[in-house]
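Every protein chain but one is kept in place in this view of the complex.
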Amino acid sequence: MPREAEPSLNEKQFVTQALQENLRLDGRQLDQYRPLEISFGDQYGVADVTLGKTRVLAKATAEVTVPYVDRPLDGIFTIATELSPMTSPAFEVNRPTETEVLLSRLLEKTVRRSGALDTESLCLVAGQKCWSVRVDVHVVSHDGGLTDAACVAVVGALRHFRKPDTSMEAGRLTVYTPAEREPVPLSWLHSPLCVTWSFFGDDGETAVLDATWLEEQVRVASCTVSLNKHGEICQIAKLGGTPVDAVALLQCTSVALVKVKEFSDLLDRRLAEDLKRRDKGGFMAELRAENDR
Amino acid sequence: MTVTTTAPQAALGVLPRSDGSAKYSHAGYTLTASVNGPIEAQRRDEHAYEAHVEVIVRPAAGVGGTRERHLESLLQSSLAQLILVKNFPRSLIQIVLQVEDSPENDYVNTKLVQASLNLAIMPALVQTAILALLSAGVPMRATATATAVAVVHQDGAKKTVVDPSPREVETARSVHVLAFTSHNGLLLAESEGDFTVGEWDDVYETAKGICCRAGPAKEGTAMVLDDEEASATDMRQFLRSTMESKVAADLHWK
């Protein structure tokens, strides 16, 4: 497959030097995000997030399956990330690249391991049946800031998602179709979001938020902080790169909290708007009314 | 149950980094396609005399299975006929189709991975691919339009439904997908269910009415077409107007 062209030496120097002079190619402040936009699909569980030219799509689905033998009381929750050739022809189907592996690990740590979704609530019959919730992350367009955008998309999709309603009668499980009973939301505990800092300069003294793809190729180190709006840090990942001053990192996390609060508010607002849109009569509401039992 | 036949919507050039791209939504389906090409082909895909057309269909949820492979092979054989593959020997034209949203059947709990052929998505796939190819400026012999038609038996009466919903597909006696080139050639015909030659003929007429409304493609007919009231969905006219508005927007600076 054709390889992506790396930025030239001139380009690299230009970008780095500009950043040291507090200038970015797109005219943003160093700690300014590109405009973030979230929209939801017609079906439940589809979130479309754009961050500048980066666009990530997440789709949540649920299915009844058999739980893992070692965790009979837990449901299954997976996040699947694949960078398709749509992002760039350099990516091949079924051949994960480093970017992809890192992205899926960060999302896994942020959303799954932080216990954002109550997996015990997904259990239906201990050891026999449980919900398997799966989020597919599709990177449609990649222009940097993939982790941050993907995390918002995953959290958005899961919070927007409704799984079919179930009931237990005399030991028999019934899964209702959406026509029979209104689907129910997942039991969601908190919304952790990622903020990625990129560091430039010889000692990584310039910290930049929301780097574009070009900036990402030039940066000397990066650090992803995941936290929720209550300021609880879920994970911090600084995977190698130039050493960065610890105090500077602390400063970064406090800025990250401000950003996460902004994103959380935006997400809450968009979800509320979507709910209102769905409530407003229309075809679906009509359908529901005649099938309410 | 009635189907709200919404007009198709499309946007071209939605992806900044690919050669061509399109987002298309119609009848509940929303897809994004990207086209890259001609680019360097891998050794195993390299043809000495023509470009290799690669089609990748990615479902919204789950990994692509046998069903997606079948859709890919159908699209591949159709699109390779339209693209002037001879112009680009030893290269690759890559078309990636990402399903974003598809209508769901409220009356069943669907499984994630399904093996059976999903004919209803075919028209959206064809349309999106064609729009993306046009946006990428890949030279083609002709464009194509496609539509899905279901024959439903209801209370003893036969009814043809255009762009059937998943529930209608489920109850239908037969489901058909037909694609026509802009020269009115029948490019693709997929039908399943239970029907007779006569029924298929009716379906053909209906589909042709949707896909080939514009009549024989001639220069200067565009004027007449604009006056005509687009009553129902007219796919060819839609394709044309989408391209026209894109070109107009691109040449805005002039």
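Should a chain be cited, it is by its letter among A and B, assigned in written order, with residues numbered from 1 in that chain.
Here is the rule we use: a residue touches a chain if its C-beta (ideal position, glycine included) is under 8 Å from a C-beta of that chain, and two chains touch if they have at least 3 such contacts.
In the analysis below, contacts and distances are computed from a predicted model.
Chemist: Which of the following names does UniProt give to the chain that is not shown: "AP-3 complex subunit sigma-1", "WGS project CCBQ000000000 data, contig 00102", "Ribosomal RNA-processing protein 43" or "Skp1-related protein"?
Modeler: "Ribosomal RNA-processing protein 43"
Chemist: In the whole complex, not just what's shown, which of B:R90, B:R173 or B:R240 touches the removed chain?
Modeler: Selected residue, touching the omitted chain: B:R173.
Chemist: For the chain that's not shown, point to the residue among A:K53, A:K129, A:R162 or A:R278 touching it.
Modeler: Checking the options A:K53, A:K129, A:R162 or A:R278, the one contacting the hidden chain is A:K129.
Chemist: With respect to the chain omitted from the figure, which of B:L12, B:A27 or B:L187 is a touching residue?
Modeler: Hidden-chain contact among the options goes to B:L187.
Chemist: Since one chain has been left out of the picture, which residues of chain A touch it in the full complex?
Modeler: Touching the missing chain: residues 63-66, 128-129, 172-175, 177, 179-180.
Chemist: For review purposes, identify every residue of chain B that touches the missing chain, sorted by number.
Modeler: 1, 49-50, 66-67, 69-70, 72-74, 77-78, 80-82, 86, 107-109, 111, 114-117, 141-142, 152-155, 167, 170-173, 176, 181, 183-197, 200-201, 204
One rule holds in what follows: only the chains that are shown with their structure count from here on.
Chemist: Where the centres are mean C-alpha positions, what is the separation of chain A from chain B, in Å?
Modeler: About 31 Å separates the centre of chain A from that of chain B.
Chemist: Can you list the chain A residues touching chain B in their complex?
Modeler: 1-2, 41-43, 46, 48, 53, 55, 57, 59-61, 63, 80, 82, 84-89, 93, 134, 136, 138, 140-143, 164, 175, 177-179, 283, 287
Chemist: Under the stated contact criterion, what part of chain B meets chain A in this complex?
Modeler: Touch residues, chain B against chain A: 4, 15-18, 28, 30, 32, 34, 36, 39-40, 42, 56, 58, 60-63, 94, 96, 98, 100-104, 106-109, 111-112.
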